[in-house]
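Missing here is one protein chain; the remaining ones are kept as they sit in the complex.
Residue numbering begins at 1 within each chain, and the chains themselves are lettered A and B in the order written.
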Amino acid sequence: MRHTLALTVGLLCAGLAAPAWGQTPTLTVYTYSSFTAEWGPGPAIEKAFEAECDCQLDYVSLEDGVTLLSRLQLEGVNTKADVVLGLDMNLMAEATATDLFAPHEAGLSHLTLPVEWTDDLFIPFDYGYFAFVYDKTRLAEPPESLDELVNGDAEEKILIQDPRTSTPGLGLLLWMKKVYGDEADAAWRKLQPRILTVSKGWSESYGLFMEGEAPMVLSYTTSPAYHQIAEEDDRFAAASFTEGHYLQIEVAGRVATSDNAELAQKFLDFVVSPGFQSTIPTGNWMYPVIALEDGLPPAFDTLVKPEEALLFTPEEVAANRKRWIDEWLAAMSQ
Amino acid sequence: MTRLLPGGVALAILALLVGGALGALLWTAPAIDLGALWADAYLRHVISFTIWQASLSAALSIGFAIPVARALARRQAFPGREAILRLFGLPLVIPTIVAVFGIVAIYGQVGLLNRLTAALGLPTQQYLYGLPGILIAHVFFNLPLAVRLMLPVWQAIPGELWRLSAQLGMRSGQIFRLIEWPLLRQVLPGVAGLVFMLCFTSFAVVLTLGGGPASTTVEVAIYQALRFEFDLGRAVLLALVQLLLCGALIALGQSLARPVTLAPTPQRPHDRPDLAPLGGRIADAIAIAAGTTLVLLPILAVLYAGVTGPIGVVLGDPRLWDAALRSLGVALAAGVLSLAFGWAMLLTSRELRLRRYRPRAADAIEVSGSAVLVVTPLVLGTGFFVLLSPIADVFALALVLVVIVNAIMGLPYVIRVLGPPVMRVAEQHDRLCASLGISGWNRFRLVEWPAVRRSAGLALALCAALATGDLGAIALFGTQDTTTLPLLMYQRMASYQMEQAAVTALVLVGLCLLLFVIIERGVGGRGRA
Partner (left out) sequence: MAELDIENLTFRYEDMVMSFTLRVESGEMLAIIGPSGAGKSTLLSLIAGFDRPESGRVRIDGRDVTGLSPAARPVTTLFQDHNLFAHLDAAANVGLGIHPGLRLTAADRERVYHALKQVGLDGLERRLPGQLSGGERQRVALARSLVRNRPILLLDEPFAALGPALRREMLDLVDEMRKARGLTVLLVSHHPEDARYAAARTAFVHAGKILAVDETSRLLAGESAPELRAYLGELESGEAP
């Protein structure tokens, strides 16, 4: 009887421990959930990478880029992440400050980013421009510049997001700051009556836009491509602004404490390779960071191509964000 | 002593969980700047606005819920009454973001109402974004809850009082003033307190429908501190400010409640004397129709968006059913846990109140069980994370933690719903049980359960519904393998798939309705009673 028990316990332990003995290592990637969703680029990337790495790729999907960062800050050196994918440039300074990231060794000479990439911890994996997307059937003459938007008809409402809780919201704040500098305050005050509402996240305001609540919403230049390709609906377009558009670059980095450093580096190399990048346009609805062999889907040719990409450095953002948000609050709470 | 044990244990666990979570956050926080918190003018504005909108929302919800509940209590047998009560359980489950879309579809710029006025040739109105939007949404969420929490008051009125009022020739208004209002006054502070807390911590609604950062709540500041600034100390302080404010207000409300004991005598149901007059019939019809319309329209909008969406694609996705099953599991586990905890606390509070004459201690237990709501899932979840991540695999525990957070969030509902019948059982049967030596399991089986099972069913259904719709806790822990239905819906929304999200929301609402019906029938024993 005692033998049977010992045997059972032994077998059980062996059974539980078995995966650890397995030959294939596991790479854990923290990312945001719309990336790993079935319709996102995640599944295809997992398949492609696993095919060449002889490993298992596990995603941990968190709500968004901001959540990714706070998760890392909470976990510190105990983090299970080998790679973090989905922070954006505005979070890079804080991410760097965690001291959790190791320098990447990926070759980036082939990147086609609108700006030069110099960071040694993070590599870009896609980019896009913030833009006001409008419904062509409701708005015949969209504003042609940010200034026209600010000074335009207050009855033509727009939907934006809160910079305290949303990435595009913060993008608009930076955009205004880039264009207006110290006058941003006054510009926000002028824009305020035109704002129908300021939502918590992108989904809320984009949803309201789709319900027809306002003819314009803060989103990305690439948003119309989704409607054209996935819904065969070309009602939507992004308004091209003469001042240029604020750039959002999404980045990935590998974690210094990872036990799978080599594999993590392999994944980063993969991120800037065609196998990963080809899933980006119609998976994440952003621009890939390299030139694709087959080019972009035709719908992307119809999109607004900003003449100038506006951008603050991560350090500038980190140093000023709190003050700028407080300014924004004061201007908007009038 | 053993009679104080259940609540003592529950309270200790609760204190350990909440205290541990908050403590862990404070411990991790580098420095706490109390001075800066108090000096923050924006924060002061936020706090006063939060109190203002929550008071207004609670007053409106309750003020409107009273005539609706009274009308539903007076008209016991019209077709559709049961359906309306079920309907009133739904707003709780619908994730706020979906409900907001439903509300916008009715009251928005191009909503149903504006389309109607446009069709009549009248100018359309922009009224939603701002305080009105916040209030409309909060009434939508809380009116039905308040109605369901108040309805049992009428069941507690003994038949003799109706005969007496008939004999004395009381009219409707007099009946309200002399019979119903004094009883309502007992439960109102509790119900109002719960609604106040829910509006106090309301987040997505206030931001989205509030129109701008002038309308924000303390909860937004917590989110900002926790997520964007990673200022754990500030987040905890704000959570504590919220806890203290709400706790004090609830305690104040509790002290206003004057307990009146009425033991209903089981007998033939007797009609109240004010059913016949036409005026009353019309008033009741208006109250019921208005309340139902207010709740139904946004839900119909949600259902409509779902039904007209790409149903086949969404329903054919096995991950939907996976997520639905997981949501169901989380809901039931959280509901049962919440019920057990709340019940234990109530037993101890009852012991203190009725047998040891320590009503203040009893109040304290009930208030702490309720006020825990304002600690908010985000703070609790983050706290658990900080607490557990050094010693355990938090991802493996994700669902367990989600269940625990949701169980804690359900406590206030259990205490509200289960409290009155639990007290009543003791008042009615304590002596008898003592004399017959009925105690322990026998007492539970023979005395307590039959008396409270209907309320227990409602409490369980509410908690389960609440947990089904949870987005706050799951988003914090969620890994790929632990997607629940609301999370799946949110993912779709974040990927431009608004229509697919609408179908997912439809499934979510359907699941909740099913849960409600099954739990209320199965546990509550309706139809068998």
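Note that a residue touches a chain if its C-beta (ideal position, glycine included) is under 8 Å from a C-beta of that chain, and two chains touch if they have at least 3 such contacts.
Every value quoted in this text rests on a predicted model; they were computed, and no experiment measured them.
Interchain touches from the omitted chain, evaluated on the whole complex, reach B. Here the missing chain is touched by one residue of B:G35, B:P79, B:G121 or B:G169, and it is B:G169. Touch with the chain that is not drawn comes from one residue among B:I179, B:V447 or B:L488, which is B:I179. Set against the missing chain, the residues B:G247, B:P273, B:G335 or B:G472 yield one that touches it, B:P273. In the complete assembly, the contact with the undisplayed chain comes from B:L161, out of B:L25, B:I106, B:L161 or B:L387. For chain B, the residues in touch with the chain missing from this view are 158, 160-161, 163-171, 173-174, 177-179, 182, 258, 260-262, 265, 268, 270, 273.
The rule is simple: only the chains that are shown with their structure count from here on.
Put simply, chain B touches chain A in their complex at residues 28, 42, 45, 97, 100-101, 104-105, 108-110, 129, 133, 203-204, 207-214, 220, 223-224, 226-230, 317, 319, 382, 385-386, 389-390, 393, 395, 475-476, 478-480, 483, 487, 490-498, 501. The touching residues of chain A, when paired with chain B in their complex, are 32-34, 36-40, 58-64, 66-67, 69-70, 73-75, 78, 80, 94, 157, 162, 164-165, 192, 195-208, 210-214, 223, 226-227, 230, 285, 322, 326, 328-330, 332-334.
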